[in-house]
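Shown here: the complex without one of its protein chains, the others still in place.
Order as written gives the chain letters A, B, C, D and E; numbering starts at 1 within each chain.
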Amino acid sequence: MVVPEALDRWRAGIPPLDAGNNAWMLVSAALVLLMTPGLAFFYGGMVRRKSVINMLMMSFSAMGTVGVVYVLWGYSMSFAGNALGGLVGNPVTAFGLARLGPTAADPNGLANSADAGSGVSGLAFAAFQLTFAIITVALISGAVADRMKFTTWLVFSVVWVSVVYFPLAHMVWGGGLLSGASDSLSALIFGRGPGGSAAIAPMDFAGGTVVHIDAGVAGIVLAFLLGRRKGHGRDPMRPHNVPFVMLGAGLLWFGWFGFNAGSAGGAGGLAALAWINTSTATSAAMLGWLAVERVLHGKATGIGAASGAVAGLVAITPGAGFVSPIGSVAIGALAGGICAWAIGLKSRLGLDDALDVGGVHLVGGIVGTVALGFFSTSTGLFYGGNADQLMAQAIIAGAAILFSGGLTLVIGLILRSTLGLRMSEDEEYDGDTAIHGESAYDFEGGTGIGSPGVLRGATHHQEASGHVASARAPEPASEPEEASA
Amino acid sequence: MVVPEALDRWRAGIPPLDAGNNAWMLVSAALVLLMTPGLAFFYGGMVRRKSVINMLMMSFSAMGTVGVVYVLWGYSMSFAGNALGGLVGNPVTAFGLARLGPTAADPNGLANSADAGSGVSGLAFAAFQLTFAIITVALISGAVADRMKFTTWLVFSVVWVSVVYFPLAHMVWGGGLLSGASDSLSALIFGRGPGGSAAIAPMDFAGGTVVHIDAGVAGIVLAFLLGRRKGHGRDPMRPHNVPFVMLGAGLLWFGWFGFNAGSAGGAGGLAALAWINTSTATSAAMLGWLAVERVLHGKATGIGAASGAVAGLVAITPGAGFVSPIGSVAIGALAGGICAWAIGLKSRLGLDDALDVGGVHLVGGIVGTVALGFFSTSTGLFYGGNADQLMAQAIIAGAAILFSGGLTLVIGLILRSTLGLRMSEDEEYDGDTAIHGESAYDFEGGTGIGSPGVLRGATHHQEASGHVASARAPEPASEPEEASA
Amino acid sequence: MVVPEALDRWRAGIPPLDAGNNAWMLVSAALVLLMTPGLAFFYGGMVRRKSVINMLMMSFSAMGTVGVVYVLWGYSMSFAGNALGGLVGNPVTAFGLARLGPTAADPNGLANSADAGSGVSGLAFAAFQLTFAIITVALISGAVADRMKFTTWLVFSVVWVSVVYFPLAHMVWGGGLLSGASDSLSALIFGRGPGGSAAIAPMDFAGGTVVHIDAGVAGIVLAFLLGRRKGHGRDPMRPHNVPFVMLGAGLLWFGWFGFNAGSAGGAGGLAALAWINTSTATSAAMLGWLAVERVLHGKATGIGAASGAVAGLVAITPGAGFVSPIGSVAIGALAGGICAWAIGLKSRLGLDDALDVGGVHLVGGIVGTVALGFFSTSTGLFYGGNADQLMAQAIIAGAAILFSGGLTLVIGLILRSTLGLRMSEDEEYDGDTAIHGESAYDFEGGTGIGSPGVLRGATHHQEASGHVASARAPEPASEPEEASA
Amino acid sequence: MNLITAVIKPFKLEDVRTALLAHGVTGMTVCEASGYGRQRGHTEVYRGAEYTVELLPKVRIDLLVADEDTGDVIDAIVRAAWTGKIGDGKVWAVPVATAVRVRTGERDAAAI
Amino acid sequence: MNLITAVIKPFKLEDVRTALLAHGVTGMTVCEASGYGRQRGHTEVYRGAEYTVELLPKVRIDLLVADEDTGDVIDAIVRAAWTGKIGDGKVWAVPVATAVRVRTGERDAAAI
Partner (left out) sequence: MNLITAVIKPFKLEDVRTALLAHGVTGMTVCEASGYGRQRGHTEVYRGAEYTVELLPKVRIDLLVADEDTGDVIDAIVRAAWTGKIGDGKVWAVPVATAVRVRTGERDAAAI
């Protein structure tokens, strides 16, 4: 039953397609893509009514900008061979995903697939990776909520993903400096094992460093450069829609199965292990967060359940395929508890990391990355390993923090002195109506035909005609707040 | 390791199952099914509070009616052989999906599968196609928002899908008049190639004509027959829930991976290409819409981001598997920009296409269909092709417009003079409470036990007992609006 | 092309992985997991604004508790061999999912997989089953809405799933008393067929008894023990957010494809059949519910469409793989109609099953289970079978009712006299703010920077410092309601 | 004629409406309101930040009554809205110069 | 000075505002309200339970006017808010002791 073309391909060295694995990667890519709208709601529910659209737009616009940039030079910079001594791939080699697509001779696009060993099409792998780049950028937006200039955000998303994310993805997953390749840092430190790769390789199954530590640090740096929201620490800034936060958490949990189990690169036993660990750590982290919250504040909250779940998802990301289900329960419970406590730190530091990107993604990412030194079933201290893996994990986490922190600072400073980081006072005051010319809800208007939308929506329809003139008389600037750090 | 039953099946000419492809089709079908609730929210957020339930119900009820009709005669009319000279399939041949299901001899239902070549079960293919029929009908509802009689909508959904959608699906995908089959229009015009099929076949990968042009035209025709909403052009009719619009867009984007990449009919390299192009075109279209909006109105809006994404998804639908990633960026950017501008046309035409089914689905569908004449990597003008493909695309688009437009007009006129198309004035005035006997939100009531739901919800509980008498004194009809066209 | 390791595994009796089937199980597991957030919204939209977070939290916390418990002893109690005469599995055998994970010799974890015959990893099967346990517990919460003590709910979820769900899952699916195994009840009653298993086996494809009857009965018992909500039958208790109910229904429908088609255990023709039947029955049930509603109350409602869809999903669950598409239309239409009528029963019984867990899941589960006696294409009365299958179905339904009802009563009584079942009057009065220390929405606050959140949200920011003192003066207990049954 | 305004607990609205009906009052206008007074608010927690909610949900009822009924109607409201707990609310009356029914143009006593 | 309060049907707000503008009134304060009166409510059904909604959506307008304008303004509102159907609402006036514009501290006639 061997088809002659298949034989030709075999002779040409083109690996066979595995439709099961390929299907799983396509599904996983779709699941991860859904995480960004999920995140948008997780974040959007947490801000005040006045700026929910802006919050959603920061995630959605990242789907726009990064989605385009990735196919242009992003994939190439991440996975197309080493350049600059293992720091980054060459942006030109696979520009526009050149040479990955199906051809007559290679109808499933496997010849140049980075995941060809599993019979996964090159474009399926690229699709999967594309969604990671998007959500990493979107994650940052939580830290800058309510005050970052929208056009600057668009520019930032393009620059940051190119200068910070793609290189880091290359270093960790593309065979670069922080991988286990023969010319990696680990090979230098721990020596080379049989086959030439590092004897001890740093572990990051699905992006604890590349995604979470990376975005967490960037968020903190931007929050620092932006300064605090007007009224921070004085005015109440409570979530305007807790069900949206929980909806977002639900979608994130769902999508994260693609994120983690998809990182197995196929639909075998490793994916199943990553699936189970993802779920279990999340469950345990939710309980851990609720418990700590109960002790510290007397109540277990819905925001806490959602946040705990996300903390667990973050923490199990680096080790989803490397620990046992019991290990994942422990990592989850730890991460949930620690993050619930860590979100209190920012107020001591005077930092306005609005939606706790630091407390959840940076801290959760570090917990999960370092925990592998203990819980990795192959090399962890609790499974008879020595301290080498722990050291390797500390190094990769530290390197990601320094790399992302330093470069984000430079990018932020340049943007601050060129385009400006912070929106105008009017925009910060009024939120969506000033920034995007729309308001999120109109529950009052439209109760009867001809209702002029009594509250907050009383409007006259005009022929659309060019620019929206700002019709508002200048608002008082009576708040004595800080402007920026 | 060859199982004897498998050999028997081989001898009986029953193709082997490909579990990977079959899994992908089942997943894709589920993804497309989710698009209809997604669309319901995309639309539901855009109407006024008073009619959000009615808007949601038009999509949900299409899931009810079309879901049943499809298994009865829909599949058969679409894919069960030619009848009426290539216009439609025979509704009886596969009534109730007869002969597609698994049997003892054919445990995976492949013997009569329309996608047997990929090892996909007949029922998996039918499931996938079923979801397309549902969403096509649901798409139309955006044009008739707020004023179409609900029972007439139910009847319309059954009639329209049977008379317009199934035949068109047959003509384009079922080997009918608009396909590339040997007795198709294209074969007539462009001659036959080797193997007997048309030398140049019109291209519609996933439904640019069958779904989007089709629904877009039908929406415009219905909107024309219904006349404008009361208060149109005078009262503000702004979206009551922008986050719902964006939630809907997120779910549509997610589900559309099933729609487009599933249209590859399996999980190989073509599906991966369609996946990437779907994402990329959507990203680019979002940016395109936001840019045009910024220029025309001074602000980039959340509704704009959501609408741009949908415009991109529409436009890449016909070509998802036929263009390169770079091509998809171009098609997306074009479609986003053009649709952002096109939605302004309806007011010049005095047409109340309430939620821009024309501006987004018809225009986006045409842009995407015609663009293949340029961007198709096999036959497009930009890739060394001649103008034949462009002509074929123009023909298929034009044929779909005429076919759908004409038949929808006839159906609409008949319904208008029998059941009536438009709801009563009271229903249009009050929306959900009059049409469905419920109101969407009760944010005021229920703040304390025994709260009588002060605002808009002050109610007495009564033993349910037969019909709801209309308890409302007749409302004034003081608006001088038009009644219908 | 045979890899030597694969040969070794073959010799060691380890079955080969089927990546397509495994992918489908992983996807299905993710889909079912999403059902619980979906259910949370389906339920959350139906309660009053004051308690939507509590309602969401009952589902989310079940994801926490059951998610952890399942990997510890849940899987083992359900599927790890018989103990106690077929009543339950041994909780220790596979504690922590021991021996299921991938090993060097068995890299896909197939050696001890309960679904090894389909090439599905042991952990993928466990993942799929885990999600069923979660949603079954979450389903119960609809009956106890607004009044069950939250900590007691957490404890209940752990105890009930261990004492009721795992044993029932074992009995029906784990080769226990209610399966078709050689030492099952059915073997006793109907005799053994060739191969030793029962001549007539009770049918439950995806959990009509284990999930729906089980949870439905438990909900009714708890509602009975808890007593009615304060103000029940006097105060209006209308859904505060109908779109959320419909969103939940949409997510449930989507996820249910995993639930039912995933229960095929792989991605072949049986899964495709289950997919189609799931969709079709749901469509028909929606129409059935709307029709009955229209006749009884004069309007077809959005809540009705959502409820009808869920009733159809419930009813097709036991037979998704055993009936024809036409059969599924009939079962769906029946279930929709019957459940629409059945939800009226509770008020005659004076029972406050708040969100109709009984009327939808118990009744729908019974309808679907018993209907197989008629509609099963292999053994049903309408397909030439005799009454044996009908009897087997009645027995399994009855057994599930008795088993779940009796044990839930015992658990409930013990919890009532220890932890207490019912929340304090204050908590019931105030809902989320008292129970979880947060309120769901703040649409008023935050309209300008420095806005103190005028309505219901006027707040002072305080340094978080230990416990939240209850700042509320004692509220009147002026309602003359019953306390509990 | 007087305008009586009552600020009461939301869950008492139905009782008050019933009591007023019994007194022959068949019209009133109701608004959501928030009250600040001796009644203490509650505390909410979000991601570790605690908020004290000081404004509590109330309902405001406005109704026009003839001079001679004013005392009785006030008493009826007070009786129906009473729970005896802090926060039961206030009732006050303001003299009205003139009143019109929009539909008929009827004035004063005839308007209510 | 008087405080005129009008309770009207929501969809008439725009007409009233336009009419007031024509009378030189350039300021007003508007609230959502619910009205109970002769106008009948409607019925809603949820999972088989029927509810009668008795309170109907209204809009409440408050505006300060000089004594001499009071009559005219009331008439203007009544005319603009009129549909002739039950439930058109009420307008009433209450004498005001003093009024201040916050921005300038101007009092009484100058404040409006």
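As a working rule, a contact is a pair of C-beta atoms (placed from the backbone, for glycine too) under 8 Å apart; a residue touches a chain by one contact, two chains touch by 3 or more.
Because the structure is predicted, anything quoted here is derived from the model rather than measured.
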Open item on the list: For the chain left out of this view, which of B:301, B:317 or B:408 touches it?
Closed with: B:301
Task: Option touching the unshown chain, where D:33, D:49 or D:112 are the choices - done: D:33
Task: Missing-partner contacts on chain E, residue numbers - done: 1, 3, 17, 26-32, 62, 64, 94-103, 105, 111-112
- [ ] Can you list, in ascending order, the chain B residues touching the missing chain?
- [x] 46, 236, 238-239, 293, 296-299, 301, 303-304, 307, 340, 343-344, 347, 356
Task: Touch residues of chain A, complete complex, unshown partner - done: 235, 430, 433-434, 437-439, 454-462, 464-465, 468-476, 478
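In the analysis below, only the chains that are shown with their structure count from here on.
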TODO: Any chance you could check whether A-D or B-C wins on number of contacting C-beta pairs?
DONE: B-C
TODO: Tell me, please, which chain's centre (mean of its C-alpha atoms) is farthest from the centre of chain B?
DONE: D
- [ ] Tell me whether chain A and chain B, two copies of the same sequence, contact each other through the same residue numbers or different ones, using over half shared as the line for same.
- [x] different
TODO: Find every residue in chain B that makes contact with two or more other chains and list them.
DONE: 18-21, 23, 27, 235, 241, 247, 430, 437-439, 441, 443-444, 447-452, 454-461, 464, 468
Task: Per-residue overlap in chain E, given as positions that touch at least 2 other chains - done: 14, 32, 34, 36, 44-46, 48-51, 54-55, 57, 83-87
